[in-house]
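Removed: one protein chain of the complex. Kept in place: all other protein chains.
We just call them A and B in the order they show up, numbering each chain from 1.
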Amino acid sequence: MNVNFNNRDPVYLQIIRYFKEKIAVGELAPGEEIPSRRELANKLKVNPNTAQRAYKEMEEQGLIYTEKNHPSKITTDIKVLGKVRNELLDEAVDMFVTSVRSINVPVEELLDLVRVKYSANDDKEA
Amino acid sequence: MIEVKAVEKNYGSKKILKGVSFTANKGEITCLIGINGVGKTTILNAIMALTPINSGQILIGGEPIDKHTFEKITFIPDAITMLPHMTIAEAMEFMNDFYTGWNQRRATELLGFFRLNPSDKISSLSKGNTAKVNLLLGLALDVDYVLMDEPFSGIDMFSREEIANVFTSHLIENRGVILTTHEIGDIEHLIDKVVLLDDGMVTKEFNAEEVRETEGKSVIDVMREVYQR
Partner (left out) sequence: MKKYIKLLNFEFNRIAKLFVVLLGITFVTQIIGVIVVSKNYLNMANEQIYDERINKVQFLETYGQMSFLQVVRSLWFVGPIALCLAGVALYIFLIWYRDWVGKNTFIYRLLMLPTTRLNIFYAKITTIMIMTIGLVSFQLIFLPIEILVMNSMVPNEFRADLSVVEIVTSILELSIIIPGSVVELILFYGAGLLVVSILFTGILMERSFRWKGIFAGLIYSALAVVILISPLLLQEFVLNGYFYPSELLVLEIVMGLIVLGATIWMSGFLLRKKITV
């Protein structure tokens, strides 16, 4: 695990985002055990209290759950998991739209360009 | 909790501390930041009763320091506090002799963690390894509070990383830590609380995560604001 945190956003939010990304791409499967807060703090090189806070927040959002005396696990709730994916997508598109809007491009032209670039990227990776 | 209340300290006619107040909680890492010569080390020395203060009060767990306090709090100065001709094993034995809170199991673990050889003489160690031994001697004590003076300064990058790892490990768990530094750099994400010092005074005391959340500022942003005013 290697994450580059920025210094201006709360670290606990950055940790949550990190987990959401992993969930969205399926790197963390529903029901999968996640590291203890201590292990996480150690792996990410963050303050253990911050890791604790991130877990607490994720628990409240229903992203993870903890049964007594067991390690925390990723939720199996399909609704929550779906929401994570949508949320990330929403966020990314929002950011894209905001930055593109300033250039004032017709939406059709933009979509064509996106299509070309997106598939070109796919080809490269393939 | 360690409470530093309106502490003043003069060296001759020079005022080093001009009424310093702050608190450091158990279970949190508090970082004293300030340029060199601002009085960070003096504050740590004063907390440990290693130098007298002219006025003010310092409480550890609600009480002024006495001989029993040294089983509850330990100080890791920026130079090693053992005789150079001693081996690491001898230094550990010394600690074991005098402190009931010496935890040999943890000391052994730390030896492995830092990859130190107990039969090495302290005087023969590199700077980084000397700093690690110094840290080991403090962290292997079962104490509530650990003070560290510039644990990252003047040592190589890899030793720094290893020492930084200590802060996220169980070795620090539930303890109160006060550390000083003149550059926040790579430990920004490790600390809970920041106490900014300038010219013998506390210019700002804040929770690092809180200012990120409420003001969207990094510790360095806050420092820039405070110091460039």
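The rule is simple: contacts are C-beta pairs under 8 Å (C-beta built on N, C-alpha and C of every residue); 3 or more make two chains touch, one makes a residue touch a chain.
What you see is a predicted model, and the numbers here were worked out from it, not measured in a lab.
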Among shown chains, those touching the left-out chain: B
Touch criterion as defined above, residue of B:I2, B:M82 or B:A131 at the omitted chain: B:M82
Positions on chain B where the hidden chain makes contact: 45, 48-52, 67-71, 74-75, 77, 79-84, 94, 97-100
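The rule we apply is simple: only the chains that are shown with their structure count from here on.
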Centre-to-centre distance between chain B and chain A (centres being mean Cα positions), rounded to whole Å: 35
List of chain B residues in touch with chain A within their complex: 27-29, 164-165, 167-170, 172-173, 188-192, 209, 212-213, 216-221
Residue ranges of chain A in contact with chain B within the complex: 5-13, 38, 41-42, 44-50, 53
